[in-house]
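Note that one protein chain is taken out, while the other chains of the complex remain in position.
Per-chain residue numbering starts at 1, and chain names A, B and C are given in the order in which the chains are listed.
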Amino acid sequence: MEATHAHGAGHAHGDGHSHHPKGVMRWITTTNHKDIGTMYLWFSFAMFMVGGAMALIIRAELFQPGLQYVEPEFFNQMITLHGLIMVFGAIMPAFVGFANWMIPMMIGAPDMAFARMNNWSFWLLPPAGILLTASMFVPGGAAGTGWTLYPPLSIQMGIGMDMAIFAVHILGMSSIMGSINIVTTILNLRAPGMPLMRMPMFCWTWLITGFLLIAVMPVLAGAVTMILTDRHFGTSFFSAAGGGDPVLFQHIFWFFGHPEVYIIALPAFGVVSHVIPAFARKPIFGYTSMVYAIASIALISFIVWAHHMYVVGMPVAGQLYFMYATILIAVPTGVKVFNWVATMWRGSMTFETPMLFALGFLFLFTIGGFTGLVLSNTAIDVQLQDTYYVVAHFHYVMVAGALFSAFAAVYYWLPKWTGHMYDETLGQWHFWLSIISFNIAFFPQHFLGLAGMPRRIPDYALQFVDFNQVSTIGAFGFGLSQLLFLYVVLKAIRGGVKAAAKPWEGATGLEWTVPSPAPYHTFEEPPVLTEAKGHA
Amino acid sequence: MNMGAMMGERRAGPLQVMRTVLSALFGVRHRRMHEEDAAGLRPGQVIIAGIIVVAVFVLAIVAFVQFVAIK
Amino acid sequence: MNANRNADNRRVLFRLLAVAGLMFGFGYAMVPMYQKFCEITGINNLLNPDDALRNTQVDTSRKVTVEFDANLHGLPWSFKPGQTSVSVHPGELVHVVYRVSNTRNHPVTGQAIPSYGPQLAAAHFKKLECFCFARQTLGPGESREMPVVFSIDPALPKEVNTITLSYTFFEVAGAVAEPAPQQRRPGA
Partner (left out) sequence: MATHNKTKSRLAGLALLAWSGMALAAWELNFQAPATKAAQTVIDLHDLMMIIIVIIFIGVFAVMFYSVFAHRKSRGHQAAQFHDNTLVEIAWTVIPLLILIGMAWPATKAVLNMRDTAQADITIKATGYQWKWGYDYLKGEGEGIRFMSLMSTPPEQIRGAAAKGGNYLLEVDQHLVVPVGKKIRVLTTATDVIHSWWVPALAVKQDAIPGYVRDTWFKAEKEGIYRGQCAELCGKDHAFMPIVVEVVSAEKYSQWVGAQKQQMAATADEGAKTYSLAELMSRGEKVYAANCVACHQANGKGLPPAFPALDGSKIAKGSKAAHIDIVLNGKLNTAMAAYGGQLGDGDIAAVVTYERNAWGNKAGDVVQPAEIRAARK
């Protein structure tokens, strides 16, 4: 608790500790959760930029009907890589980065439980990222199947597909190791006097997410391995010719894919459950029911996978079952939103950037939830499956849900990481630019989908021109706004107003008891918790 | 609000476990009620009960679908 | 304290090794386990004819139209049903043929997969003789009539009055006139 060195804060300058290697080797060999968290976050941001550039290529091509800038093959590759990179390269590592940085500090642990494995689970990511991006440059290009990798199309692809499969394997290993680490840390390294039910919400969401990841990543790995053996070793898991079934892959994929949605959403819920109470200066409403509801959401996320495949021709009984199950699980998710609104109710609110992003999250995630409800209805989904409506829906859930809460998290914890306050004015500009351009980009896509525009097409009929143009303009606006984010973060790293140990008046939790920036080693002696100190 | 209750050695009965799991699935749980329950609950019990309840939930929907689809 | 921890760690290590060994063994045990499972439940007995209906009573109160459809998947063959459709009573034993011929001047091996529309019908469609799933090798220019003998289960839901039986022939890549290893039934 007495460490005072001001470093380890998210950038490579200055290292006061004599027993650490310097320069690059420090980062390669580090086992410090703060260093590793920082690397996760920068990796995630780099991937976010790469995936974002791909999205802009897609939107540029769709600005006008006809083929202008890219060939259809390349367009399909962009679609695939954008999806894979954003899900596995940007969003998931971002939240693992937050977990690394914050969970030990939130629970009063000196570091993660398996510090060396932590290093390894990060360093698996760059090769996977490189494998994915490099697959664009091999003969035949990257996989052009969409991130869902459906066979038999994925059987037809070139070597880029194999590279994508290996990348998914490596990313899966990294995620599983990261999850084991987080789960073990939370279960075993809590400071004395912090029972599970007094743990900060972010830790709870990650505990559950960790279990989900351990459960479903092997499923995805199995599915892509079956594609690999179908491609090269003469098996016929997904080929009717040998007695297999192409639809089997979709079942396996979505058995992974639906819990994956919650893997991405739950830590986001966790972040928001810290930010809103902090800026409403009021404890979170219904902590216990929230914990329980999140656990049950996780459990029942395993029984609704086939609502992604209403039109593959499953029996009518199957369609009805998945419709009912999906509609029923919408309830506990919806209740989360009520909880957050009730937390704000009769609070004493201020609206700094983290709070703005949390409110943006709430607003947009609710819209995404509602369109999800529309899609859960099998009869309507038959019309909307594989259209831009679905694209709009999951971008509202993913971008608004995960990304906005990640921004909230960065602004909320940046003073703790860097020791400086970020530029509030620019932060607010970033928020307003982001939310406005996001809506310009994605709201019109609902209309495109309703009117009948299929997704994953590089060219479209003329009645879709207008909204596509609006959408492209919004997408470029959204992309450019993120450069402002980079500037704000860099500015805070380089200097600025010194941050207090607890820069947010309403913030609670152990992480705010250590100085800002957080010393390289925190809680080498477990903190003493007093009953009065409320968490969550 | 006292830690002693959490360390209790008393074991929860099946009914109590079920009540916990069901209220969790429903999504509503009062902290006070939880603390009464938590005294005797073991994670293993809750997990098994949770899986059973979800299985029953699935079977109930399946049965309902059979009823609707094959009138 | 330290010795204690080492012992603990060793115990955990051994347990994990045992689990890993068991999982590895389980992987091998899967194959016979699945076979046994399928045998008992009757799932996946692709090559054996379906059991003859126990209740052979013919339901003369209604007729079901059975349409026949043929697809080729990358095969230089011609493949057509001998009849586009038949109208049958449930329970009745029906005999139809498909005609297939090799248009190539060398032997080609193919394999047919059946499929039903609506899918619901699959459970009520009993094939007593079928050329599906077994490999077929046709010599240069050879033509063949492939019989299908089936009956419709009288338990077929009342509202289903049309069933499509569709076969797709796939080329068995690289296979040249080899006997199908698992072919347990002659005459197909």
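Going forward, contacts are C-beta pairs under 8 Å (C-beta built on N, C-alpha and C of every residue); 3 or more make two chains touch, one makes a residue touch a chain.
This one's a predicted model, so the numbers in the text were calculated from it and none came from an experiment.
In terms of the touch definition stated at the top, the absent chain reaches A, B, C within the entire complex.
Within the full complex, the residue among A:G334, A:G479, A:G496 or A:P526 touching the omitted chain is A:G334.
Screening A:M136, A:L196, A:V219 or A:A451 against the full complex identifies A:A451 as the residue touching the chain left out.
The chain that is not drawn here is touched, among residues A:M117, A:V470, A:V497 or A:L529, by A:V470.
Looking at chain B, the residues touching the absent chain are 26-28, 30-31, 68-69. In the full complex, chain C makes contact with the omitted chain through residues 65, 67, 69, 71-76, 78, 84-85, 103-104, 113, 115-119, 141, 159-162, 164, 166, 168, 170-171, 173. Counting over the whole complex, chain A has residues 63-68, 71-73, 76, 79, 139-140, 144-146, 150, 152-153, 156, 158, 239-241, 245-247, 280-289, 311-313, 316, 319-320, 323-324, 327-328, 330-332, 334-335, 337-338, 341-342, 344-351, 359, 362-363, 366-367, 370, 373-374, 377-380, 382-383, 385-387, 440, 444, 447, 450-452, 454, 456-463, 465-467, 469-470, 473, 506 touching the chain that is not drawn.
Quick note on the criterion: only the chains that are shown with their structure count from here on.
Taking each chain's centre as the average of its CA atoms, chain A and chain B sit 29 Å apart. Under the contact definition stated at the top, not a single residue of chain C touches 2 or more other chains. Among all residues of chain B, those that touch two or more other chains are 70. Remark: chain C residues 46, 73, 111, 113, 119-120, 133, 168, 170-172 touch chain A in the complex. Against chain B, in their complex, chain A makes its touches with residues 193, 195, 197, 286-289, 292-293, 295-296, 299-300, 302-303, 316-317, 320-321, 324-325, 328, 331-332, 335, 531.
Residues 240-241, 243, 313-316 of chain A are the ones that touch chain C when the two sit in their complex.
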